[in-house]
Each structure stands twice: as structure tokens, then as C-alpha cells.
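Note that one protein chain of the assembly has been removed; the remaining protein chains are unaltered in position.
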Amino acid sequence: MNTPHVQATILIILIPLMSSYAIPLLGWRWRGSAFFVALAAIGASTVCSFILLYTVLTQGTIHYHLGGWLPPWGIEYVIDPLNGFMGVAVCVISFLVTLSSKESVQKELPDKKVRFYTIYLLLFTGLMGIVVTGDVFNLYVFLEIASLTAYALIAIGEDGAPLASFNYIIMGTIGACFYLLGVGYLYIVTGSLNIADLAKLLPPLYHSKVVLIALAFFLIGTAIKMGLFPLHVWLPDAYTYAPSSVSTFIAPLMTKVMAYILIRVMFSVFQPSYSLEVVPLGVIMSWLAAAAILVGSIMALAQKDLKRMLAYSSVSQIGYIVLGVGLGNKMGLLGAYLHILNHAFMKACLFAVAMALMYRTGRRNIFQLGRIHRRMPFTIGALVIGALSMVGIPPTAGFFSKWYLILGSIDARNWFFVAVILISSLLNALYFFRVIENAYFEEKHGHLQEEAMTVVAGEREEVPLSMLIPIILLAAGILLLGLFNERIISGILVFALPPGF
Amino acid sequence: MEIIYSHKPLLAILVSLAASALILLSGKRPNLREAWTILAAGAKFLIVLSMAPSVLNGQILEYTMVTLTPGISLQFRVDAFGLFFGLLASGLWIVTSIYSIGYMRGLQEHAQTRYFFCFALAISATIGVAFSANLLTLFLFYEILTISTYPLVAHKETPEALAAGRKYLAYLLTSAAVILFSIAYTYRLTGSLDFVGGGFLTGHGTPAILRLLFVTFILGFGTKAAFMPIHEWLPTAMIAPTPVSALLHAVAVVKAGVFCCLRVIDFVFGPSLLLDLNLWLILCYFVSFTIIGASLLALAQDNLKKRLAFSTISQLSYIVLGAALITPSALLGSILHIAFHGFMKITLFFCAGAIFVKTGKENISEMNGIGRQMPLTLGAFAVGAIGLAGIPPVCGYLSKWYLCLGSLEAKELVFGLILMTSSLLNVAYFFPIIYNAFFKKGDGKEPPHRGEASWWMVGPILICALMSIILGLNPDAFIGFHQIASAVVESIQGLD
Amino acid sequence: MSEYLIGKYNYWIYVVLMMIGFYAMMGKRNLVKKLIGMNIFQTAIILYYISIGVKKGGTLPVAMEGTLRAADYINPLPHVLMLTAIVVSVSTTGVALAVLLLIWRRYKSLEEDEILKSIR
Partner (left out) sequence: MIIQYENVIIKTICRLLIPFLQLYAIYVLMHGHYSPGGGFQGGVMMGASFILLVIAYGLEEARRRISIKTLTIYACLGLFIYSGTGACALLMGANYLDYGALPLPVAHVPKIRALGILSIEIGVFLGVMAIMICIFLAIASFDTEEKS
């Protein structure tokens, strides 16, 4: 069991953790080193995550006992296909986003670089910890590490950021405390904190009200953390006012990892039969999700600020994931899994583009983008791909997660959800094509303006390569994920389905 | 039926895709950029043409790329029907490319690189639609076609053009959502989406579900084919540059819609299932309404391109009518009409564009006496109009003949009458234009001497007009449209 | 009934404390009061955990002279967990205070209404 590649389980969080202390030490002497240390650490984690995924797929689930203590006494890290998949998704996105954030951080927070990257790496550590751990309390600790660092990062943003961050702290703490209460209730009835152990001990206790309440606490806690409608109020402000580099990092990952917790709790701690059938949870969740999809899209439609629009679109996209989970059938769940990955790519791409726009023009109002594609053609090209994916145009990734969700809804014989998904893709089209139209066309009213435009057209001013390359990679990733989605599904995700699906 | 694995279908799509990338890269050098376009057009046509012999021998070319969803791959399959449409679209792309160059340079349009880029992309998607082996692949290219055409519609960037673009997207994306539902449901019902001559839905689901599916399919694809209550986007989209209207809104895009409808009728549901469900007659009445209604509306248009657009709407429904009548002759007529209407309508649009470039006139009421200024152009226009009215020897009469024969075979005389009426209406809205152009005096402001548009434009016009006549005399000329169409009919009816 | 109310008084206390904290977080418009509410909320949960580990007559789970039976020890795990939870709570408070300082520096107010007014 102690083969070297199993140690990747701990290295995946140990490397960024230790690097995050190293940054202030090194940063004291060499201020420029912070970014490179952070990038190298996340890169190393990415390598580890791939090793883990490969090991899991070839040799089965990895159990890693911290300190050599056997579960349920010691903390256990478990890597199964779902974990491995999430780990790779989080790492790859983080790596690309970190790379792209270099110049933006340099511009927006020049004197806070060292501290920024310290906290940034801690946030990454927290997210990875949530992904790899197999212990509900340890998960809480990582959850709070991730949340605390996220609060701090959001607070350094522009105008409304501190207040947004404070609201996020209040809401997030309630969420985390609810999660902690859920853990406590389960501990009372079982005396265990290990997920695998809990899964074994719980089924005889399913009649107990305590277990039911524990599940309710877990769900409300995670729902707050991932911004599921109607508990999403903290999300738009937090994403809008955070520094661009931060929202590019948090928006694609934070909510997805929280959705992962939800899936873990529903299908690993509890059995699908309990969480979907004994309680009509699937029904409640999928209806909430449907509401989230519609409300998020409609609210996004009302925004002028690109980042705020993307934030509301996140609310709606979270709805897709929860809808897939709530449908409780194979296709729906596959769609949810796939959408976690796809949406992470799309949102990372779109927020990175928003960051690039902020970097070059300082503008975020989508009505002031007139003909920006002349200045930054590649960035806007990536924007188009990301937007098309959000709308769900094949062969982009967004289409396929939508496809599986529709199949899931059809399997569940719920025509309303099919309609919701289709309508929401139209709403997405409405607000994303508004952006595209403004980025490419400018309404012409006379020749005078045309002359002015040709002047603009002459100067091409792309963002620096360190920002452009990740953006292009993300956009390419969206296309490739779409085309090769079946490889991911049949190669990884079907093994990640809970038993009985 | 023999299946051969071949890279040719993929190549045919990639050629113009590669061209679109090259076009973007060489945006600074117009001559090089246009060279890519024409080169790709020629290469594409040759590739598609090279597949014709084996298809006519009863073979099917197939190429499978990645798996898209369990059981469904991104797969190309060139059967007779796909080849037919592919030949038409890629063949007409050559003439349109040449014409585009004349048109865009003649008007000194802006954003030409984007124009040619999107054009190449749209053509790739059209060929993709033609060669798709299953509904999901078809939908994929169908959507790419929709999106890549949007910048072309909004090309002028005036408020009206942008509004037209929005309307276009609104109609087509909504219909795409409906199609997506139908495809997903079909997939859940059968577990397969592969086209099979004669349909693969037989034996699945209840009649009620199948009827619902048929309605959603036809409504979905029918939006692109501009059926009557959902046709609004097409006349509005006429604000696009004329080559776009010519190739895309007379051949590629709308024909893709019709092509998809036919795929659904004959390769998903199948004639026998339609007969069982009694759906064919309803569809016939539905499209007949469009045939007559659109012709009547065409009469009321003063803008030449809009009149042509309504004529297109009406003619597209001929094709679907033929397929819905189910009899072999009707089907043959409908498939032939895809090609013949393409040739005739593209001639007419080219003429409209040439008139606009030369004189800046768009409205029919301003075109008195213009025939004396541009006799070649208007002559070609007359050829196209005659053809559409169904008068020999221009090719339109042939497909119409088969359609009428089909309605007799189906013992539904009504539809024969409708076709006749529509022909008369065609005469009513086209012939006054020709008459006014040649025989009425203009308001005197035009130069009385001859002045055709540049040869980049007149050349394609004449080629298309000539083709229309030759095809009317010998439908197997050049490519063998008649032969391929017969093969299509055989592939559908033979398996019945 | 009295068994239900009095016998489980530790749960009642935690519920009441939690609701006080919850009210302060949701109902108060002053940000510091919200923060205090948050602390009460967290403390309630910590108390709850501590109380579930308590055993009458139990002793510290430390090896001592004259080994005791396992049944005589109290359950240390909830307490250890709460040590972590306290750390988390302290850090949350720290971050929240820092954010409040930022807010004060920027808006010169800690009343939510006034801040919202000055943002708009």
C-alpha cells in the first residue's frame, strides 16, 4: 500500500500548504518569487492529481491513513473515482487561472502580492483538502480554511468588497455551523466521523429522527455555501466586487467543490436510497434547482456589469448541477458530474476574459465594449466560445452536460425540468449574445463614427501572454471537453456513480 | 448496401474549416484571403464529387470520429441523399465565392475578413449537415450553421441589421431547443439516432408520443425551412449582403432546414409510419398553406430581395410537400426541387445583388427600364423567374411535373391544384418585374447606355442561369442530379 | 414531558443560544452586533459538542497512576474537535474584525443601512 504514488494523496495538499508558508519567507527577500512559488506548488499538485486519478482507475480506491492510525480512529483520506476526477478538475483549473492572474495581480494589488499568494495557496489547499478527505470533521476544517481565505481574498477588492465579504462571512459561517451540527448529530448516533464507517453504521438507524435532522443540517449548510437559490444572496456581490483574479479563481471552483460536498453527503455518507427516497429530497432539490436556474438566468439578464452577470449565471448553473443530483437517476447524475467540470472550465474562461477586459480597458459594463474585438481578438474569441458553451451550442462542453441533464429529466418523466433546461438555455443565449453583439458590433449611425473606428482598429492590444495563453487553453478545453465528453463519462464518471445507479 | 470507411467526408468538411482559419490569418492581404476561399471551394467540390461514383454504385461512405454520447458517435455517412445536398451546396459555393468577391469589393464593404470567415464556416457546417450519420451529429452542425450565419445577417451593423440578427437567433435558437428535446426523447425511446432509410422509430412508443415527436421535429426544423407561421426571420434576414441571402438563405441554411425535415420524414419516421399515424396528410395541408400564403405575401413586397424571400418560403414548402405525399414520384420531385430551386433562386438573388451594386436600387418600383441598362443580368433574371413558374425548358417544370404526378399517385388532387395555383402566383409576382424592367420607361435619371456589373458578378449569374436551362433539358447533365435523386428514392422506398 | 424538557436541558440551552445568535445575525443592522451574534452562534454549537462528551463521574482521558477502566473516562473526541472548532471560530472572528476595520476605514460607519446608502 505504501507505494510512492499513494503518497500523492497527502502531497497534493502538503505541497501547497508548505509553499504557502514559504511564500512570506521567500517573499521577504524576493518579492517577485511569490507568484512562481504559488504556480509551482499548484503545478506539483496538478501532477499529483493526475497520478492519483490514474492510480484510482487502474488499482481501485486509495485509502490513506494519516499518521498510520487506522480508521475510524485516525483521519483517513480516500480517493475514489469521484475524488480523483474532482481533484484533477480543481487542480487543472487552478493552475490555468493562477497563470492567468499574474499580470492582473501585479496591476490591481502590486503591494499585496506576497500576502495575496499566501492566502491564495491556502485557499487552494482548503479546496483540495475538501476533495481528498474521507472524514466529515476533517472536511469541516478544510471547508473553513477555504472559506476563511475566500473571505479575506474577496475583502481586498474594490468599492463594495468589504461589505460583500462581511455578508459572505455571516452567511458562510451559518452554513459551516450547520454542517458542523450535522456532523455532531451523526456523531451522537454513531460515534464515528469516518465517511466509510458512517456509511456502514447508518443504515440500521435510518428510522431515527436524529439522522434525518443531520441530513437536513448538512444540506442547508452546503446549500448556503454553494449559493443554491434562495440561499444565494451573498454570491453576486462577492463575485462582483472581489479582485478580478480572485473571482476568476473562486467562481469556477468554490461552488463546484461545495456541490461535491453535497454529492458526497448524499451518496457516500447516506445511501442514495435514503437521501432520495425516504425523504423526498430529490424532489425538493430539483424543484429548488429549477427555480435557481430560472431566477439566476433572469437576474443575469438584468445586469449591466459583466462580472455580476456571470455571477448570476453561476447561480443558475449551480441549479443545473443540483438538478442533476436531485433527479436521482444515472443520466442526471452523470450530467451533474460532467457539468461540475464543464462549468468550471466555462466560468474560469469567462471570468478570465472579464479579468483581461478589466486589465486592458478597466471596463466591465457590457454596453461599453463596442468593437473591443479589434483590440483583443483572441480574448474575445475565447469569450465567444465560453458564451456559446454556456448557451449550450454543440460541440462545446456546455451542450453535453445539458444533453445528459435533459436525458435525465426525460428518464424521470419530468417534462417541466426539460422545459426549464431548454428555456434557461434560451435565456443564456439572450444575455450572452448581448455581450457578443456589443463586443463585435457597434451600431453605426454615420460615417463620422466609422472613421473613429478605423483608428481604433489599427491598434491591436492583446493582454500579456501569461494571461492570454491560459484563456486560450481554457477555451480550447471547452471544445475538447465537449468532443471527448464520452471518454470522460465512460472512462471515469461511470465508476464515480454511487452503487445502485 | 456496402459500407466503405473513408476519410473523404471528413476532408470535405475540414477543407473549408481550414480555409476559414487561413482566411482569419491572412485578413491583411485581401487577394490571398480570397484565393483561399476559391481554392477551398474548388477543392471541396472536387472531394464531394469524387464520392459520387461509389455512392451511385450503391456504396455508402462512412467515417466515425469520437463517441459523443453512449451509443452515438460523431459520424459521417455519405448516402445518396447526403451526397445530393452536399454536391449542391459545395457546387454553388464556388459560384457564390466568385460572386462574393465582386459584390464585397464592388460595395467596398467593411469587415470582409469576418464575412469570408463566417461564410467558410457556414459552408463547412452545411456539408456537415449533409453528411451526418445520425441526429446528434446533424444537430451539432445545424447549430454551428445557425451561429456562423448570425454575424453574416448582422453584417451591416446598422440598428436594423442587428435587430434582424437578434430575430434570427431568437427564432433559430428556440427551434433548436425544440429539436434538442425531440432528439433527446428519440434517443431515450430507441437508444439510437442513426438514420435508416425508411425510418427507425417504427415499433417504439405510443402513437400519441410519436405524433408529438413528429410535430416537435417538424416545428423545430421547419423554423429553418421557414414554414408559414414561423417564417418571419427569413424576410428580415434579407438585410444581409446579397451573396449571403443567395447562398445561405436560398440554398444552404434554409435547404438545410428542408433537408433535415426530409431526413426526419424519410429516415427517422419513415413513410410507412407516417401512413400509419395519418400524419402525412396533415403535414401536406400544413405546407400547402405555406405555399399559397407565402406566394400571396410575395405579391405585396416591393423590396426585391424580400419578394424573393417569400418566393423562397413558398418553394421550400414544395419540397416538403413532395416528401409528405410519400409516393415515389413526389419524393423524386421534391429531391430534384432542392437542387433546381437552388440554381434558379441563386440566379435571381445574384441578379438582385448585381442591380444593387450597380445602381443602388432595392425596390421593384424603382427598377423600370433597368433591363435596357443591364440586359444580361435581367435576362438571367427572366430565366430564373420562368423556371420558378414551372415553364419549360428551365428546370423548374421538371420537379413540378414529378410533384403533380405524385399528388395524382396519392389520389390527392387538391395538392396538384395548389401547385398549379402557386405557379400562377409565381407568374403574377415575377413577370411584372421583367416586363417593367424591359418595356417600361425609367424615370430618366439612369444612363441609357449599357452598364453591367463587374464580370466577377455577371459571370456567376450567367453560369447559374445557363445551368438552370441545361438541367431543364437534361436533368442528368454534369453531375447526374436525376440519377442521384432516383437512388435516394430507391434507398427510402426500396426498404419499405 | 418534564423529562423531555429538563432531562435534555443541555440541548435546550444550545438551541436557545443558537437562536439568539441567529437573530442577532439576521435582525441587527449593526455589523459589530452581527459579528457578536455570529460568535454566540458558534459558541452555542461548541457548547453542544462539549455537552455530548460529558459523562457523570468520568475523568480525564489521560493515563494516570492506577489505570482506570475505559468506562470511567469521558469521551475526549468532542472536546478535541471543539478545540479545532474554537480555532476556526477565532480565525473567523479575526477575519471578520479585519473586514470590519476595512469597512470602517472606507465608509466611516458600521451601520449597514448607512453603508448601503453611501455605496449607491
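Read from first to last, the chains carry the letters A, B and C; within each, the first residue is number 1.
Here is the rule we use: a contact is a pair of C-beta atoms (placed from the backbone, for glycine too) under 8 Å apart; a residue touches a chain by one contact, two chains touch by 3 or more.
None of these values were measured; they are calculated from a predicted model.
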| item | value |
| --- | --- |
| Contact list for the unshown chain, restricted to visible chains | A, C |
| Sole residue of C:V54, C:L101 or C:L116 that reaches the chain not shown, by the stated touch rule | C:L101 |
| Touch list for subunit C against the chain that is not drawn | 60, 62-63, 83, 87, 94, 97-98, 101, 105 |
| Residue numbers in subunit A that touch the chain omitted from display | 2, 7, 10-11, 14, 17-18, 21-22, 24-25, 28, 64-68 |
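Going forward, only the chains that are shown with their structure count from here on.
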| item | value |
| --- | --- |
| Pairwise touch network: line, ring, star, complete, or other | line |
| Centrality ranking, top chain (CA atoms only) | A |
| Computed distance of Cα centres, subunit C from subunit B, in Å | 70 |
| Computed distance of Cα centres, subunit C from subunit A, in Å | 29 |
| Computed distance of Cα centres, subunit B from subunit A, in Å | 43 |
| Footprint of subunit C on subunit A - complex, ascending | 137, 140-141, 144, 148, 151-152, 155, 159-160, 162-163, 165-166, 169-170, 173-174, 176-177, 180-181, 184, 187-188, 193 |
| Residue ranges of subunit A in contact with subunit B within the complex | 388, 391, 393-395, 399-400, 402-404, 406-407, 410-411, 418, 422-423, 425-426, 429, 433, 437, 440-444, 450, 483-487, 489-490 |
| Subunit C - residues contacting subunit A, complex | 22, 25, 31, 34, 38, 41-42, 45, 48-49, 52, 77-78, 81, 84-85, 88, 91-92, 95-96, 98-100, 102-103, 106, 112, 115-116, 119 |
